[in-house]
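I have placed the structure first, in the form of C-alpha cells, so that the comments after it can refer back to it.
Shown here: the complex without one of its protein chains, the others still in place.
Then we have chain A:
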Amino acid sequence: MRELGDHHVEKLRAVVRDCLGKHLYSSAIFFADKLATMAGNQTQDLYMQAQALYLGKQYRRALHLLRRHHLVTTDLRFRYLAGKCLEEVKEWDECLLMLGESEVDEEGNVLMLDDQDTELLDKDAEEREINIGAAICLLRGRAFEALENRARALRWYKAALKADPYCYEAFEHLIDHHMLTSEEEAVLLNSLKFDSEDRWLSLLYSCRTKKYGQIPVIEEKFQELEKEPDESRPEEYRVSCSLKDNNDLIACRADYLYHRGEFQRCYDTTKALLEKDPYHLNCMPLHIGSALELGRKNDLFLRAHNLVQEYPQKAISWFAVGCYYYCIRQFDHARRYFCKATTLEGAFAPAWLGFGNAHAAQDESDQAMAAYRTAARLFAGCHLPALCIGMEYLRTNNLNLAEQFFLQAKSICPTDPLVYNELGVMAYRNRDYETASCWLQKALQLAPPFTEAWEPTVVNLAHTFRKLKSYPEAICMYERALSLFPRNASTYSALGFTHHLQGNTGKAIDCYHKALGLKSDDTFTAEMLTSALQEECLRLSSAHDAEFYSLSGMPHIS
C-alpha cells in the first residue's frame, strides 16, 4: 500500500512536471496542490506548487504559499522564488527585504552574505546550472534599478556576473544600458573567472563591449570566433567550436562596422541578418542607424511601418519612425516620435540622442541640451551625451564649457576618434593651432584608415597645418581628403588657397577653377581667383622667355 502510494505520488509529480513543460499552468497548479496534500506537504512538492503558481502568474498566491509554510527562511531557492514573485508585483522594497541584507563593494565583490547555505534541491551535478547566488544578485540589481538607485544596481549586476559568468542577463543589462565606461568594461571582463572551455564566451562578451578605436584587437577576436576548431593551437587557447554565421556574432560585426563608419557594409550585413531572423531586435538600431546615414528613406519608411505594426509597445518601433522623419528632415515629427520612444522605454539610449539631435537640427539648443543631459544621467558609461553637449556648447560659442564636456567624454571613452576631432576643432576655434593639430592627429591615429566617414577630420587637420604655415603637410592632407571624398568644392578651394599662400599661383588657379566648377556661387573663391590671376599675370609678364612662352618640354616619344 505504501509503495503503491509512492508510486501514485511519483506519477502525480511526473504529471505536474509535464504540465509545466507543456505550459498547462492551470492543470499544473491543480495537480501540484493535490500532490502536496497527498504527499504531506513535502518541501519539494511545495516548491513545485509555488513554481506552478508563479508560472501561472498567481504571484501573491505563490508568495502566500511560501510564507505560510515558513519556507522562505529555510532555503535560498524559496527565498529567490519569493523575491521573483515580489518583483512581479513590483514591491521592490519587500523584495530586497526578502532577499536579505547584504553588502557589495564597488567592484561587485560580495562582502557579507547573511546565509551560507548554498545547498540546493534537485542538485544535478552533471548539468551546468546558473549559480543561484548570481540569480539573487541579479534580482537585487533589478530591484535597485527600479528604485532608481543606479550605483547599487550596477554593483549588484557586477556581483551577479562575477558569481557566474553565464549569468548573461546581468551582462546584457550592463552593456545595453551603457552602465560602464569602456575601461570599466575591460576591467570587469578581466576579473571574470571563465573555465578554460568557455573561452568562446569570454571572447563573445568582449566583442559585445564598446568598440571604439581598437581595430586590430576586435578583428582578431572575430576571426578566432569564426574560425573552425583548430587542432594545432594549445588546448587552453582553443575555442571549442566555431560561431560562424551565428546571428548574435553577425550583429556584433555589424556594430563594429557601424563604429568604423562603413555604413553600407553595416546596412548590408544587418539586412541579411534580418532576412534570416526578422525579429532580431538587437541589431535593429544598427540597421536603422545605418539606413539613416545612407539616406535610404524608402527602406526606413517600410521598416518603421512594419515595426510599429508588430511591436507598438517597443521603443525601437517609434525610434524607427523618428529616424524616418529625421531622414526626410521633418524634425518636428522626428522629435515627437523620439519622445514617444523615450516615454515607452526610458532606458533606450538611441532615442534620447535622436531626440536631442532633432532639437539641435532646429537650433533649439536648450531642449537639445536637456535631452542630452537626461541621456548622460541615464547612461553613465556612454560618452556620446557628454560629447553632444560639448558640441552644442561649441556651436553656441561657449568654448570653456565645451572643453569641459569634451574632456569628460574623453575620460569616459578615451578611444573614440570623434572626441579628439571635437577637441581639435575647439582648439582651432581658440586659435591654438598646435594643440589642435595634436588632437586631430590623435583622432586620425584612432580612426580606421581610408574611410569616407573621417574625411572631415582630415580636412580639419589640413586647415590646422595651413594655419601653422606647414603648407606641404597641409597640401598632403587636402589631397588625402580629396581621395577619400572627391569632388568637394570647399576642399579644392582650401587647397587652392594653400597653394596661393605658398606663392604657387598656377596651381592655386587650377584649384580655384575646380572649386568654382563644382560650386559657382562661392564668393571667397571667386575673389581669390581674381587676385591669383592678377598675381600670375604680373609675374609672368616679366618672366624669362622660356616661361613666358610656356615652352614646356615636348620630348620625343618613341
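We take it that a contact is a pair of C-beta atoms (placed from the backbone, for glycine too) under 8 Å apart; a residue touches a chain by one contact, two chains touch by 3 or more; residues count from 1.
In the analysis below, contacts and distances are computed from a predicted model.
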item: Per UniProt record, name of the chain withheld from view ["Putative tRNA (cytidine(32)/guanosine(34)-2'-O)-methyltransferase", "Eukaryotic translation initiation factor 3 subunit E", "Cdc23 domain-containing protein" or "Translocon-associated protein subunit beta"]; value: "Cdc23 domain-containing protein"
item: Touching the absent chain when the full complex is considered, from A:Q362, A:Q445 or A:S483; value: A:S483
item: Selected residue (touches chain absent from view) among A:E345, A:E364 or A:E536; value: A:E536
item: In chain A, positions touching the absent partner; value: 264, 452, 482-483, 486-487, 509, 517, 530, 533-534, 536-538, 540-542, 545, 548-555, 557
